[in-house]
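Heads up, the thing below is written out as structure tokens.
Here the complex is missing one protein chain, while the rest keep their positions.
Right, chain A next:
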Amino acid sequence: MKVSFTGLSAAALLLLGTSLGAQADTIKVGVVAPFSGPFALYGKQFQEAIEVYQAEHGTTAGEHEIEFIYKDSGGPNPDQARSLTQELLIKEQVDYLAGYVFTPNAMAVAPLLDQSETPLVIFNAATSAINAQSEFYLRTSYTLWQVSMPLAEWAYEQGIRSVVTTVTDYGPGIDAENAFVAAFTEAGGEVLDSIRMPLSTTDFTPFIQSIRDQSPDALFTFLPGGPPTFGFTKTYNENGLRDEGIMFLGTAETEESNLQAFGDAAIGLTTAYHYSADHDSDMNRAFIAKNLELHPDSVTNWATIGAYDGTHLIYEMVEAAGSDGPAAIEAAKGLEWESPRGPLVMDPETRTVVQNVYIREVERDAESGLLVNREKGVIATVGDLGWGK
């Protein structure tokens, strides 16, 4: 009895010691993202974006010191994401969560957010349904509906009447197909065929040839980044679809981290997206310059900007509400700010940012000699169009 009493008081002293030792006004933010494996680039870019924001704005918001703790979730792995989040909440006592690259990873932690009343800022995962799972989700990236629907409407306005959709057969691909088909048929266009390509496809020629045989005005595609996009765009060019006048319509395919590897085959590809590193604003140029100054090898793309704006949102919430989760969510709703990508508003209902969607075309920049996504048009202030679908 005496022993266990001593043990208890020792534990109590230890606890007291740690809580006294830690600064009373330090707010901890747990970042869950892949830092190893094939998707490690996301984690690296998230961390770089946070460091850029801290270099510009310091490490305090209001009265509070902000500290980031990084956890490696690997690839799409909901169980791992959930247990890391639990560890952050219980062991590290974090007040905010951030990061989350894949939809299943983000979805898996919804019950934890409700129990602990912790706001989570999604830096990437792009399915509309996530935010409906808990009041504590906020998103500073985009949703697939948010970019696919404006693209369909824009294409119709450009005189495109027939389209073949060809997406990779997995969750985000099907989401993008649904969004594009809904908006394009609504506008009055005709979808000739909807092809779903297996995730393991390496040779895209058969799909490209059957699109060519149907000779639509354009094709709409959604592919996972990296090798599949590389193979698809090569095949699109080599089989003469461009010469036949079949326009390429995509979204994230031409993102900056792999763009240079596509070579001249990428020139002329049209995409609708919320961020191009080529965006013409002083704020964007300053943002990229700062990132390059801190991380000379870094390529700024949508993952960087999602994390940068997410960090801004966390700073705003901390300043307004400290560690009070529900109050922080209230403070975030309706918040407006200027980002390197353009003006943003945190939509109070969907809790995804309302933002500009840009129509871009890949060009080779005359000055730098590099391939860039040059903005050709803008569809202003688009909200999450997939909400409730």
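Descriptive notes on the structure:
We adopt the following convention: contacts are C-beta pairs under 8 Å (C-beta built on N, C-alpha and C of every residue); 3 or more make two chains touch, one makes a residue touch a chain; residues count from 1.
The rule we apply is simple: contacts and distances are computed from a predicted model.
Going by its UniProt record, the hidden chain of the complex is named "Branched-chain amino acid ABC transporter, permease protein" among "Branched-chain amino acid ABC transporter, permease protein", "Pyruvate dehydrogenase E1 component subunit alpha", "MBOAT family protein" or "RNA polymerase sigma-70 factor, ECF subfamily".
Interface note for the absent chain: among A:I195, A:M317, A:A332 or A:L385, the touching residue is A:I195. When the whole complex is considered, the residue among A:F207, A:F220, A:Y273 or A:F287 that touches the unshown chain is A:F207. Remark: the omitted chain is touched by one listed residue; of A:N258, A:S339 or A:N356 this is A:N258.
Contacts to the hidden chain, counted on chain A, fall at residues 38-41, 169, 195-198, 200-203, 205-207, 209-210, 212, 226-227, 230-231, 234, 238-240, 257-258, 260-264, 297, 299.
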